[in-house]
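Here the complex is missing one protein chain, while the rest keep their positions.
Moving on, here comes chain A:
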Amino acid sequence: MGEKRRSTSKTLGKNKRRKGPHLPNSILKTIANEKRPLNSDEEDDEIDSDDAIVDLYEYEEGVPEEESRKNNRYDPVVNYNYELPEDFEDENVESDDDDEGGNSDNEEGEGDDVVRHTRMLQAVTGMPSAAFDGESKRKPVLFTEAYPESEFNPTRDVLEGKGLLTIDELMAPIEGKPGFNELEKRISRMQKDAQAVVHAPLPKPERERLERKAVKGLVDKEFNKWVHMVKRNREAPTVYFNQNVSLGYSTVGAIASEFQPRTDFEKKMASVLNDNELGEAHDEDGAKLLELNEVSVEDQIKYRDHIAKMRSLLFRHELKSKRIKKIKSKTYHRLKGKDLKKSAMGALMDPEMAKEEAMKQEARRVEERMTLKHKNTGKWAKRMISRGLNVKYDGTRAAISEQLQINATLSRKMNSTNDGSSSDESDDEEELNDGSDQDTPSKLIAKAREKTLKTVEDDEVPNSGLLSLPFMARAMKKKNEEAIEGGKRALEEYEEWENSGGEENPKKTAVVSGRRVFGATAKVEAPKESRKDSDNFYDNSDSDNDTEGIENNDLGAVRDTASPARNTGAITETEKFDDDVENPASKTTFDVALFASGSWKKMKGCQNAETKKKLKKHVPYSKGQDKKESRDDESEDSESEAEEMVDGILTSASKETYEIPSQAELIQRAFAGDDVVDEFEKEKQEVLNQEVPEPEKPVLVPGWGQWTNIQKKRGLPSWMVREHEDAKKKRTLDLKTRKDARLRHVIISEKVDKKVEKLHTTTLPFPYTSKEVFEHSMRMPIGPEFNPATIVGSLNRPEVVKRAGVIIKPLKFEEANPNEKVDDEHPRSNQKQNPKKGGKTGKGQSKGKSKQKTKA
């Protein structure tokens, strides 16, 4: 019993040291040394020995006064009457624990009782005597109670239910009686046997916690056994479910064979279908079928009645339509017509109505063409266009384009209805084509001559308006004369060319033809001509140029014929160039390119060289094909300049004494024309400008921020300037950070192609850890066109293959197959790349009864 108590206190002490109720030290001692008698004064020599007993409640309060030695009211008692007699010997106990007998000599110096006490403790607890050494060395301390102990005043131990009795106490009275020894033996055996000891139950929460700890371990173990299966499933490229479940019938025939007729109709059908007699008849010949195919009288009657009914219905319908046709009411017909009209079908059906509609459409078209109501001729439209508002505002632009759209739809030719108008137009076109297509030189010359003659002959002077003023008239007359002279000369030329039949001729004729055009009447005519033939002729459409006289005709030729607006300024230009003629220095520079590609032909024209020189200056103003002629002209005059040009460079200097140039000079001269470095720099600059565009200069929208003078003076708003500055800075920074910033002879484009952009990811996608792996995963195509049919299936297989309509059961446990090698080197992310590997692993498993397995 004592043993049991001790162990309880021990475990308690372990779990909750230095806590719990403040038990008096005496109790603690008693608990520690159960063998010692209760209420003995012997205890008091160990009152201060708290530290020796580590696994017990610790008494933290100060020693109570009555326990301290100050008020020693009682003498210490050495011997108690109930202590075991000296002569008593407990053989069993002694003999069992003899192994620690060696310690006994330590206690020689102490009193006999101490030695005995220690021995007893040893016997009871089974601990080495050293454990009790400390106790014995303590000074005896008196323990006193407030009141003398009696049955009315029991000790605290008793009051708290811990009035402990030891076995020995209980045994004392029966000592020596029969059976005592046997009992003694049994008790000692029990004390030795630690297994038989029953522990006191732990507190419930404690106990439950321990229980849970154990369960936790078991549950984890339970879960752990699944790991291999889960791992296999997760790593498999494809998980299959229910692949070997038979779904029963799948063909239509199989399903139909199960069919059982339920309704009356079905039963009837079945009876006919399953009729043996019929089947036989069918198999043998048709004769018997006829026999079987009897028609009942009722059916016949039914059929006849049906026909009669249908006929009568038809007749009634006929009557009704006749009656409707006879109706003369205008309102009725009008309403009917309206209905018909409303429906698009009516319009389609009725040819008359269609015709009417077409007529109306035609009238609308004519009106549109006459008034040009929708061709932006209106006041509003004109205003919008003149102010450029249509460019600025989307709405306006849309409105204007809508108008044009309406115009287009209205004036669109109706193919089906009207043929006349189309013929007109085609005629026009033909005329146009005449001009452009049949431009054989001889014909053109003839034509030109005809026209020239015509103009030369009828030179009527307008007798009203500005031109009727005397000085104008004079000037006109002069011009006329000149023109006529020119015309005559031209006629001569025509004849000359006609005779020679040269290739270049048409050009010249054209030039001449343009020359005689002037005045109000000619203005109308000439542009028309020139526009038609602009592809082939360099004609001179403006009268303005002609005022300059004959020398200028070539000048006019190089000018853009199509833009009359330019010609107003042209006069002054030509005059200026006239001045330039005197100045020979002006002709020194040429664009080399002109010579590089141009044909080098001589002209036998009558124009003098001087006028042609002027043309050089006009080159920049001319456009397109005009260049060609000017080149021709230039070629001529460059020849006349006595070969001053070497290798595409014109030098104005006269010839000097020849010196043998140095090597460097030679090289320089050899590559003088192609300034590669410069060109490259220019090119690079261009590229840079394109890739890192220069910021736009800040400009105010006219009218904005210029309300007052003050605002005007202030200039641009500071934020605009700042923004511009920032943009500039950014540009310079960008240019500096470019890869080719330091490399003078290299252009490294850093342009981002938007179309390519969408084929790249901005960041590495999640499961991938390296760029290479990701790119590798995308490298090979998976389509059936790019792969043999044998592997396409496995390349495209989805992660989960299941069959619709089949219940998937939860995972069933199966032991890990030691022969199976789980390939964990392929994470799920790139499982598609190596489907074969997974296949090997799963196949072994698939043989089993498992419903769910892994293979590729």
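Observations on the model:
Quick note on the criterion: contacts are C-beta pairs under 8 Å (C-beta built on N, C-alpha and C of every residue); 3 or more make two chains touch, one makes a residue touch a chain; residues count from 1.
Here is the rule we use: contacts and distances are computed from a predicted model.
Not shown: a single chain whose UniProt protein name, out of "Mitochondrial import inner membrane translocase subunit", "Proteasome subunit beta", "DDB1- and CUL4-associated factor 13" or "Delta(3)-Delta(2)-enoyl-CoA isomerase", is "DDB1- and CUL4-associated factor 13". From the options A:239, A:381, A:400 or A:692, the residue with contact to the chain not on display is A:239. Note on the undisplayed chain: of the listed residues A:243, A:787 or A:817, the one touching it is A:787. Interface note: of A:169, A:193, A:211 or A:339, the residue touching the hidden chain in the full complex is A:211. Although one chain is hidden here, its contacts on chain A can still be listed: residues 208-209, 211-216, 218-220, 222-224, 226-227, 230, 233-234, 239, 241, 758-762, 765, 777-778, 781-788, 792-793, 795-800, 802-811, 813, 832, 852.
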